[in-house]
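Sharing a structure below in structure tokens format, with a few things to ask.
For this depiction, one protein chain was excluded, whereas all remaining protein chains were kept in their positions.
Let's look at chain A:
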């Protein structure tokens, strides 16, 4: 009974968590806690066989299957908070509560009589006792179960099977396709340029430089560009130099030359309503929107990638960023789609 009073609140809290947590993966983990606690309650109630089955089948097989499918569908998939039917959530909660009260009242009024206990039935071990009942009185149901399992396995295979409609391209096909793209559309024939090789920490987020000093657009992974975490090569150079001189020294955009003393935001001449970043990278006053020149995205405060983004230009509002030709970050991909 001690195990019950410890585990019951945990289970109820975790089950309620499944209702409110937004990410499906967290739901699966909370469900795992509930199922393992249930297994312990089975063990407490003289059902060691079902304790093992609960752990192996439910937490081992079924929950892993859930997690597999979640990984396939996209771990980021989370519920939208928009109600399609107005007031549905409140009504569902009220109905659930009413149902719970009804069920509890009904169940609590039933007298189960004297608790018999399973000592007699479990004589000689729980597993042999279950086997004796299962293979005598319930043998037909057991056989039908095997038919059910085979049908389920077949059904899953049929549903998950995908006909290949076109032949699988081999390497020669890929090469021919590449040549065709080059001839028809002028697509670059060789491999994409690698990211910058002079980066200090993670080279992948720094684009390569073309001979004229501009950045090569294909050299950073598309996913990074979409998130807006790409660093520009000049910004990185300043980084290295300021690191060598000492973090406090203000450094201008031209390398080692000290910048003119910064008094307030420096008006950028590029777009109206935009300012250059301050030497220490912090937010210029009144310009909270971050812009990323490489990816062409802007990030508003509170956005998903806002904190990671290194601003090359700061805008005073989302409107002026849009006027400058920047796109709102995250507007390209929906909530349930995966990148790539």
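Everything below uses one rule, namely that contacts are C-beta pairs under 8 Å (C-beta built on N, C-alpha and C of every residue); 3 or more make two chains touch, one makes a residue touch a chain; residues count from 1.
One rule holds in what follows: contacts and distances are computed from a predicted model.
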The complex has one chain missing from view, so what does its UniProt entry call it, picking from "NADH-quinone oxidoreductase subunit K", "NitT/TauT family transport system permease protein", "5-oxoprolinase subunit PxpB" or "GDYXXLXY domain-containing protein"? "NADH-quinone oxidoreductase subunit K"
Can you work out which residue in A:34, A:220, A:275 or A:321 touches the chain that's missing from view? A:34
Using the touch definition up top, pick the residue from A:115, A:163, A:184 or A:212 that touches the left-out chain. A:115
For chain A, residues in touch with the removed chain: 1, 4, 8, 11-12, 15-16, 18-19, 24, 27-28, 31, 34-35, 38, 41-42, 44-47, 49-50, 53-54, 57-58, 61-62, 65-66, 69-70, 72-73, 77-80, 84, 88-89, 92-93, 95-97, 99-100, 103-104, 107-108, 112-113, 115-118, 120-122, 129-130, 133-134, 138, 141, 145, 148-149, 151-153, 155-156, 159-160, 162, 336-337
